[in-house]
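Remarks on the structure that follows.
Here the complex is missing a single protein chain, while all its other protein chains stay put.
To keep things simple, chains are lettered A, B and C as they appear, and every chain counts its residues starting from 1.
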Amino acid sequence: MPKVTINGNTIEVPAGTSVIKAAQLLNIPIAHYCWHEGLSVAGACRMCMVEVEKMPKLQVACNTTVTDGMVVFTNTEKVKTAVKWALDFHLINHPLDCPICDQAGECKLQDYYMSYGLYTPEMNQPKVKKEKVVSLGDRVVLDQERCILCSRCVRFTKEVTKTHELGIFNRGDRSQLATFEGRPLNNNYSVNTVDICPVGALTSKDFRFKQRVWFLKEFDSICNGCSTGCNVTISYNQNGVFRVKPRVNHDVNGFWMCDSGRDIYKYTNKEFRLTQVVERSEKLGGDAVRGKPVALALQEIGRQLSQVIKNKGAQSVGLVWSGQYTNEEYSSMGRFFKDLGVSQFYHWKNNEKDFDSFDGILKRGDLNPNTAGLKKELAGLKSWADFEKQVSPLEMIFVMGPENFGAYSDLEENVKVIKKAKEVVWFTACESSLLKEFKWLIPAKSFVEKSGTFVNSKGLAQAFKAGLTIVPDAVSLEEAVKGMQESARMVS
Amino acid sequence: MSWLAGRLEDVVRRLEKQNQFSWLIPNGCCGHEIKNARLATYDWERLGVFKASHPEQANLLIVSGWVNSAVAEEIKVTYDRMIKPVCVIAIGSCAITGSPFDTFDPKRPPVTVSSLIPVDVYVPGCPPRPEAILRAILELQSKLNPGPSHREVLHEALRD
Amino acid sequence: MSVVKRPSQKSKWYIPGVLTGLGITIRHMFFNLLHRKDIFTIEYPEERYPYSDRFKGNHILTVKKDGSLRCTACMLCATYCPAECISITAAEHDDPNVEKYPISYEIDILRCVFCGLCEEACPVDAIRMGPEHQTAALAGSRFVYDINKLAYRPNLKGGVLSHVDDEERKARGL
Partner (left out) sequence: MEVKLLSEHYDKKEFRHLEGYQKLGGYSALKKALKMKPEEIVAEVKNSGLRGRGGAGFPTGMKWGFLPQNGEPRFLLCNADEGEPGTFKDRLMMERAPHQLIEGMIIAAFGIKSQKSYIYIRGEYYQPYKIVEKAIEEAYKAGLLGKNILGSGFDHEMDVYRGAGAYIVGEETALISSLEGKKGQPKLKPPFPAVKGYLEKPTIVNNVETLAAVPWIINNGAQGYKKYGTEKSPGTKLFSVSGNVNKPGVYEVPLAYSFKDLLENECGGMKPGFKLKALIPGGSSCPVLNYDEAMKATMDYECMSQMGSMLGSGGVIVIDDKQCMVDLLNVLMHFYHHESCGQCTPCREGTGWMEKLSSSIGAGRAQLSDITLLDKVARQMMGTTICALSDAAALPVISFVSKFRDEFEFHIHEKKCKVKGHCHAQSHH
């Protein structure tokens, strides 16, 4: 294992690692644009110049592999001027777009100018003009003038998605990033190019001009778009959630995240959410009553539940579980109902056909984040087919509805089957026109508002914390159980 | 005679609304602006605002400056002791929203005048110019006596 | 050491004090009546004090030659504002070289402290503090000024032209 000394600190690294990776392990900052841990080395931006003791010329840290006893300096005068001038060369043809560029605030040109530049620019010649707003596909917009041609996105489409959609055309400073004729950038991982683009050349259409980055706060979470359980960072502020970005986790999702996972934040915002309890009872002539306080509603449900169990027995109560809740919620809800003697637990899968499909990189057919956790917590789950047969005699049904209705393709048929039962209590995070006829609709917390653990398809339990509260009245299943417990125990 | 008394009644009621007896809580820098509005250069007595020597004789309360617990106490007490109907003018961002010294800490929002007493006219600014305060007085008077103010009537007459 | 002059017997009746005070006042009155133009009182609604252009009064959103807003919704003013009273929502402009423009630009004038930092922060001279002094208003009226109040209110006569002009910047190759 070769040993390398960078600025005086020594570290032992496995053979074949580059100097820049070693510096990263020592968290010594080295400026870099084209180097990315998950991609091959391009060595094109020439920012990561370092001085190696026995070599006369400055070496590129990304391509210099560590040899034993190598001594590297990153803070000598020579290195400082080299990095300053490499940055200067990046900026001479750069357009003055910061006011209208989405990347402002997290743009590497700005960051490196503040730490390595701070020079008065001497460029007084006219700049090279290129195309401004170029739509590369359904989700990504390109600005060729801002592009510094670091070829990260080209290498991403070549090495990770292997779809080869992007290329750099022409030569010299006339070279432009573009897609081939008739082949837009539309694979399911296209927005990853926006994350790895160090400047504002690639911007995502979904987040375009929505909010300035410095108005957003971030918290770490787990994506609940499918059962891979990618680690993500969610950006939000008081108006709601704005975007989802991947977080590095080498054993789950590496550096990447799929595009459909990036839309999961949409349904957590207020406009899609169910914000109050909806009760529909014959006494009130069948139309919906909204706005009953949640605690009161839960007590009533607890009372009704215990009455049903007393008169008709525990067999007349059924529970339909979708795989979108946390382990803690499953265990507390499961234990509560098992104490009452209820054992009709049914597992509601999002779609039977490609439930176990896998697209080769990250996306799995099972669009529920915690199916594995559900199976672990509640043994003896009956399938949806049994539920269809046994639904009619059931008096009361509790449905742990999915947060993300988009994940359930054949939702109408499932709702028709559930409607057969007399009384249905449905825990749902989002409002939907399909849920009109049910007796109780309880607003549930979305995954950004509650903490818990998801178990991904590989059986890895990943905990996450709540970041913000969007719907104050929403309850997680644990709170629902607390609400129903007293009234249910009193009666039985 | 009753007709004359009626007409006299109208004049007195009109004048009564026309003239305000102001009681000031001129805290902070806006206090000085109120002083400008009050004294020679802008002289709000031209508009019928006189100084009351005691809150009980005042029907216009003008508040300005940062509202801390002591000032809040004073505002509430003064407001209760003034003869109803009281008109209140809040002057300056400190009094209206407390934004200049707001620490945006959700647990300790700034106390504002409108949270203590009902306010009729707001004068934004930090500090607002004396003209803005005089504009507030005119707005208040147009609110109290709807219809053209005597000033406009006078101008109408002068013009034709 | 100063000698305190005891009031004499005659002034004990206060009549002379009152008369001298009244005399002074009457003298001032006649003096003012004769020198009307020396009186420096500004009779507000009719007479207006001429403010200089540098006066930091109500905001003005400047416009381009074609009348549209000069502002590119870059949110620098909203970031720099100490009272955080500016809220902007941006949108995509269909003309490609005008990529971003504000749909709504609102200033909560009650929170605004008229410090002029937004004017300094703006890179394209899109917002200015005009010479017109702050306007008081009754409690019920709308204190959140929107685009047509900030840019196209009547006394701006169709909008104030911004110094920063797009064509000239493009010609210099910026």
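Quick note on the criterion: a contact is a pair of C-beta atoms (placed from the backbone, for glycine too) under 8 Å apart; a residue touches a chain by one contact, two chains touch by 3 or more.
For clarity, every value in this text was computed on a predicted model and none was experimentally measured.
Taking every chain of the complex into account, the chain not shown here touches A.
Between the chain not shown and the residues A:C45, A:C98, A:L367 or A:V391, the one that touches is A:C45.
Contact with the chain that does not appear here is found for just one residue of A:M1, A:L96 or A:M123, A:M123. Residue A:A82 is the one among A:I30, A:V66 or A:A82 that touches the chain missing from this view.
Among A:I6, A:I28, A:L58 or A:L319, only A:L58 touches the chain left out of the display. In the full complex, chain A touches the hidden chain at residues 41-46, 49, 57-58, 60, 63, 81-82, 85-86, 88-90, 92-93, 122-126, 128, 148-149, 168, 170-175.
The working rule: only the chains that are shown with their structure count from here on.
Chain contacts in this assembly form an open path, with each chain touching only its neighbours along a single line. With every chain reduced to the mean of its CA atoms, the largest distance from chain B is reached by A. With each centre defined as the average position of its C-alpha atoms, the distance from chain B to chain C rounds to 20 Å. For the pair chain A and chain B, the distance between C-alpha centroids works out to 55 Å.
Taken together, the chain C residues at the contact with chain A in this complex read 72-76, 78-79, 90-92, 96-97, 99-100, 123-124, 172-174. Residue ranges on chain B touching chain C, taken from their complex, read 40-43, 46-47, 89, 93, 96-97, 99-100, 102, 104, 114, 118-126, 128-136, 138-140, 143, 151. Against chain C, the residues of chain A that register as touching in their complex are 95-96, 98-100, 104, 125-127, 132-133, 208-209, 212, 214-215.
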